[in-house]
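For this depiction, one protein chain was excluded, whereas all remaining protein chains were kept in their positions.
Showing chain A:
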Amino acid sequence: MNAKEIRKLFPILNQKVNGHRLVYLDSAATSQKPIQVIEAIDRYYREYNSNVHRGVHTLGTLATDKYEGAREKVRKFINAKETAEVIFTRGTTTSLNFVAQGYARNFIGEGDEIVITQAEHHSNFIPWQQIAKKTGATLKFIPLAEDGSITVEAAEQTITPKTKLVAMGYVSNVLGSINPIKEVAKIVHRYGGVMVVDGAQAAPHLKVDVQDLDCDFFAFSGHKMAGATGIGVLYGKRYLLEKMEPIEYGGEMIDFVELYDSTWKELPWKFEGGTPIIAGAIGLGAAIDFIESIGIDEIREHEKKLVDYAMERLSEIKGLKIYGPKQRSGLVTFTMEEAHPHDIATVLDAEGIAIRAGHHCCQPLMKWLNVSSTARASFYLYNTEEDIDALVQGLIKTKEYFGNVFSG
């Protein structure tokens, strides 16, 4: 794949920021969108905007076909068995909260264990912490290895016959570590528990096969994979989704409504109360087409090269510390002796380089790393070695800038 050519498909990247060519290194927060996705959403509003699953008019049928067509694209993309297992949500956060409210709250109780890790994003942390508090279940943490990664051995030692649910990120948004989901799922299943996967940083960057992973729930967001904000997916195994009560009651999700009781539509619509995120879903379908036209494995290879190059170049900078394992996804989190992460981000921004600084929604992990804040550069298919060279230049400037101020 040719990242320079791909870059041209992203209108937003063709601009100057603070007088410099925009170098966008914050795709782990949200990715940019290619023209194909922008146009697919635009076309829906211009040509066939209608509600879905209602009425019989032509535009309504077209919108329904496109919306359900997007669901089939998602199904294929993650290799779910059937579209009944693909629920459109607002994003990873909503998907994980659905599992917490719809599943965990009803099927987990006192004496049971919920197992997570200290490396989780807040959206895969707080729901379990709160469910444990409400149900009286015990919250347990798989200890992290020295580099922050999660080993199968550590999981084996933490998960017990009492463990009803394990929730784990596939790829860490801070450390870039790629966790052994398939192996951990095996352990959980041995004891009859369910495996919940936060796939927010995985789905955009590497091949996800939910049947091969054999996870029970898998959550991800469209906006991190070239789609719009406000659309995401919850995959769940049919027998679990069948067991769950609906989470939001209202239109679209009902079968018959009587005065004192109602019945629900079949899956997946049982979980899609109200007018769904039609444009977002259609945009996600277009994003998947786009990713597949390039190839998810090619994207992974490209990012691997970029991150290896970035690690090599960044380690040349004295006083710069990189967090996380060597084998990683396309992001690098670091701190610098001379400057606080915010100050780094401000100096880089003046050079047109966008990075993230802060706790990255991972306060417990920051505590574990013993830092209050870090800087993170994250890559996607449109990034090039040139972008990393710009980052290195910018960091050297930052170092000099703060170094001078201090010595002067």
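Brief remarks follow.
The rule is short, and it goes like this: a residue touches a chain if its C-beta (ideal position, glycine included) is under 8 Å from a C-beta of that chain, and two chains touch if they have at least 3 such contacts; residues count from 1.
Definition applied: contacts and distances are computed from a predicted model.
Taking the options "Intermembrane phospholipid transport system permease protein MlaE", "2-oxoglutarate ferredoxin oxidoreductase subunit delta", "Dipeptide ABC transporter ATP-binding protein" or "FeS assembly scaffold apoprotein IscU" in turn, only "FeS assembly scaffold apoprotein IscU" matches the UniProt protein name of the chain that is not displayed. Contact with the undisplayed chain is limited, among A:G148, A:P276, A:P341 or A:P364, to A:P341.
When the omitted chain is restored, the residue from A:R75, A:K237, A:R328 or A:H359 that touches it is A:H359.
When the full complex is taken into account, the listed residue touching the unshown chain is A:S373, out of A:T61, A:Q101 or A:S373.
On the side of chain A, touch with the chain left out of the figure occurs at residues 339-343, 345-347, 349-350, 357-359, 363, 366, 372-373, 397, 401, 405-406, 408.
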